[in-house]
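The other protein chains are all here in position, but one chain of the complex has been omitted.
The first chain written gets the first letter, and so on, giving A and B; residue counts start at 1 in each chain.
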Amino acid sequence: QEAKKLRFSAVFSEQDIRAQMMQKLAASVADFAKLELYYGGNLFKQTTEIIAIQRGNLEMGNVAPQDIATQIKEFSILTSAYLFRDADHLNSFFNSDAGAEMVALAEDKLGIHILGPTYFGTRQVGLRIDKEIRTPEDMSGVKLRMPGGDAWQFLGKALGANPTPMAYAEVYTGLQTGAIDGQDNPLPNVQNMKFYEVMDQIVMTSHLVGYDLLVISAKVWKGFTEEQRTAFQAAATEAIAWSTQQHLAREQELVGFFKDQGLAINTPDVEAFRSYAQKMYLDSAFSADWPEGMLDRINAL
Amino acid sequence: MDPFTASVLSIVLLALLGLPVGHAMIASSILYLLLSGSDMGTAAEQLLNGMFSSYILLAVPLFILAAELMNAGNMTLRLLAFCNAFIGRFPGGLALVNVAQSIIFAGMSGSAIADAAGSGKMMQRMMTEGGKYPPAFAAALTASTAVIGPIIPPSIPMVIYALVSDASIGYLFLAGVVPGLLMGLVQVVIILVTARRRNFPVEPPVPLRALPRITFNAVPALMMPVVLLGGIYGGATTPTEAAAVAALYALLVSALLYRSVTLKSAYGSVLSSARTTASIGMLIAGSLVFNYVVTVENIPATLSAWLSGFDLSPVVFLLIVNAILLVLGCLLEGTTILLVIVPVFIPTAQALGIDMVHFGIVCVVNIMLGLITPPYGLLLFVMTSISGCKLSQIIREVLPFLVALLVALLLITLVPDLSLWLPRLFGYNG
């Protein structure tokens, strides 16, 4: 029997750790599925992958939970800040009953099967000013660059800052000239984009555990035999776990690197930030579509 | 024949038959989808999503509008008077004015076509009045000086390169300044040599007391680059917004200060830039659709694997890329090359440790030269229609300039510092 051809599209580049993750997965399932890997958003642009899967033009993708939330409002909870504490908490959610409910929702409504969350780093606040930050109140008046879009700008407010939108490519210059006081990104991005050269300190707010979802078309998934599904899921879980470990190790290593570069690494009162942010989300329209009781179930995990 | 080969042949064939290039690319991509049994809605999907998600491309119509408003508002005319007052008195004076004007105008327009069609038209008229210069020489000169436009910032091709390479637009813009000046310099050398040999006229010197008034008149136009670049590097605007500010500035100066723009002529400018935008936009749209075909066939990976198989040194790689781009530049349009061909080289260039900003300058200079390389050179076509000369005459006159510019390209390729010196001064660490 011929191996099934599966086209995979992702925004990350061929040099990304997750590209290696996909190569590992491709190797493990090679006897019944032939993965064709496309990176850099070349095949399908960011945010358009789900529709491509729904229309049968793509079989697999690495999609942001935000993109699922545009079609399933309930998913917006999984994009909020201070929801997951760390990569472990993220994984245990997707292994829990609550996680299974969300996965089933995506399968029913969108026709995509979620294989697992692909962690890519936790967002931390980086500042060019040496003000001491303990609580959200200390962030008051700080011009914090956040990605464009209502949800991101709201997140900036939920950190107590003055959010400013700015294109990612312009952030370095913005920090240099003082157009912004800070930015929020996972540490590997801070290193790639050389932001650390124009920053004074990193505040380890850990406000958003960054992840995408590795998904496969439900139609293709159901077309597999039971045995194939088990093998595919096991291979995906293993590759994802490897990639997560790589990312965590990299972040650990970068803390040391940034210290060597003369940056102050400060850990604020994360609990104060967490309760401030969760309260703001609950009081806002953003939580209107959240499934009843889901927040408590996730917090309890 | 496999679907990919069929679709490539179809593009060439349809383009040769005279179909607009954008339509030829869209139609041929549909042919690919049809032959490979894929969803033909993908053509619409790629075109729409591609254009919708490329916020950066919004700078293109705005820069076109800025150039158009400057022409309508006599800003360009005043700049010409300014240049003429200072350098018209040297041998080949008006020809030198043409170069100087292109360098200054380059700081405002983002497109070589806009440059040639706008200020070029005026230059052509001034140079050929009373039989001062042979029309074909004037046309060839105007075409070859116009290529400086997108090398000196701002620049539409560099915005598009930033899109495919993730290099910073701000640093790309800075990196273009020295290479752009170098290209102007080699043109000046050619003009001085030709002026002596063919006895070109000298302009009557402008009286000294007229200089302050002419300079004063040109100040708002001369301030444009300062406003733009200051805005970008001062952190006040992003390059996309700077394009809008440029258009607004041109409108305000023309309307309030020069009082030379009426509502009607402003409307005319908007309309004519909308037309230019649509025709360039169709080319971009076609490239976006065809890009899908190229990607799904894994052409970039195949090509870059093929290239990396040779174990090339960075210099040899750059020279090969130059050769390929120059040949393609004779056949294809610049935007297409940037969107479809250049991404093929980027992974290899990165692997070889070539700086992405330097690489961008090399590619853009190459593509600009493609605009004046026969047989397919958009600027040559534009100048043919403006001057009324035969294409073959213009090609003969353009050759010395082309050779000189190729020498400049070689220097820019081999000496990365020419491009990277200025960005590094502003904090670039590549």
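The working rule: a residue touches a chain if its C-beta (ideal position, glycine included) is under 8 Å from a C-beta of that chain, and two chains touch if they have at least 3 such contacts.
Here is the rule we go by: contacts and distances are computed from a predicted model.
Trainee: Just go with whichever of "ATP-binding cassette domain-containing protein", "LacI family transcriptional regulator", "RsbR protein" or "TRAP transporter small permease protein" UniProt uses as the name of the absent chain.
Mentor: From the listed options "ATP-binding cassette domain-containing protein", "LacI family transcriptional regulator", "RsbR protein" or "TRAP transporter small permease protein", the omitted chain resolves to "TRAP transporter small permease protein".
Trainee: Consider the whole complex, including the chain that is not shown, and state which of B:P91, B:G281 or B:G427 touches that chain.
Mentor: Only one of B:P91, B:G281 or B:G427 touches the chain omitted from view, namely B:G281.
Trainee: Determine which one of B:C389, B:L402 or B:L422 touches the chain that has been left out.
Mentor: B:C389
Trainee: Just to verify: which one of B:I214, B:V227 or B:L248 makes contact with the chain not shown?
Mentor: Selected residue, touching the omitted chain: B:L248.
Trainee: I'm checking contacts with the chain that's been left out. Which of B:M1, B:L17 or B:L208 qualifies?
Mentor: Among B:M1, B:L17 or B:L208, only B:L17 touches the chain that is not shown.
Trainee: Any idea which of A:S28, A:Q71, A:Q228 or A:N266 touches the chain not displayed?
Mentor: Counting the whole complex, the residue in contact with the absent chain is A:Q71.
Trainee: Identify the residues of subunit B touching the omitted chain, counting contacts across the whole complex.
Mentor: 10, 14-23, 26-28, 30-31, 33-34, 39-45, 47-48, 51-52, 55, 57-58, 61-62, 65, 236-237, 240-241, 243-245, 247-248, 267, 270-271, 273-275, 277-285, 333, 375-376, 378, 381, 384-386, 388-391
Trainee: In the full complex, which residues of subunit A touch the absent chain?
Mentor: On the side of subunit A, residues 51, 54-55, 70-71, 148-150, 153, 163-165 touch the unshown chain.
Heads up, the rule we're going with is that only the chains that are shown with their structure count from here on.
Trainee: Averaging only over C-alpha atoms, locate the centres of subunit A and subunit B and give their separation in whole Å.
Mentor: Centres of subunit A and subunit B (C-alpha means) sit 39 Å apart.
Trainee: Could you list, by residue number, the parts of subunit B that touch subunit A in their complex?
Mentor: 38-39, 41-42, 45, 49-50, 53, 55, 162, 166, 168-170, 233-236, 238, 240, 291-292, 295-296, 298, 300, 343, 347, 350, 427, 429
Trainee: Using the touch definition up top, name the residues of subunit A that touch subunit B in the complex.
Mentor: Residues 7, 14-15, 36, 38, 42-48, 51-52, 55-57, 166-167, 169-170, 172-174, 176-179, 194, 197-198 of subunit A touch subunit B in their complex.
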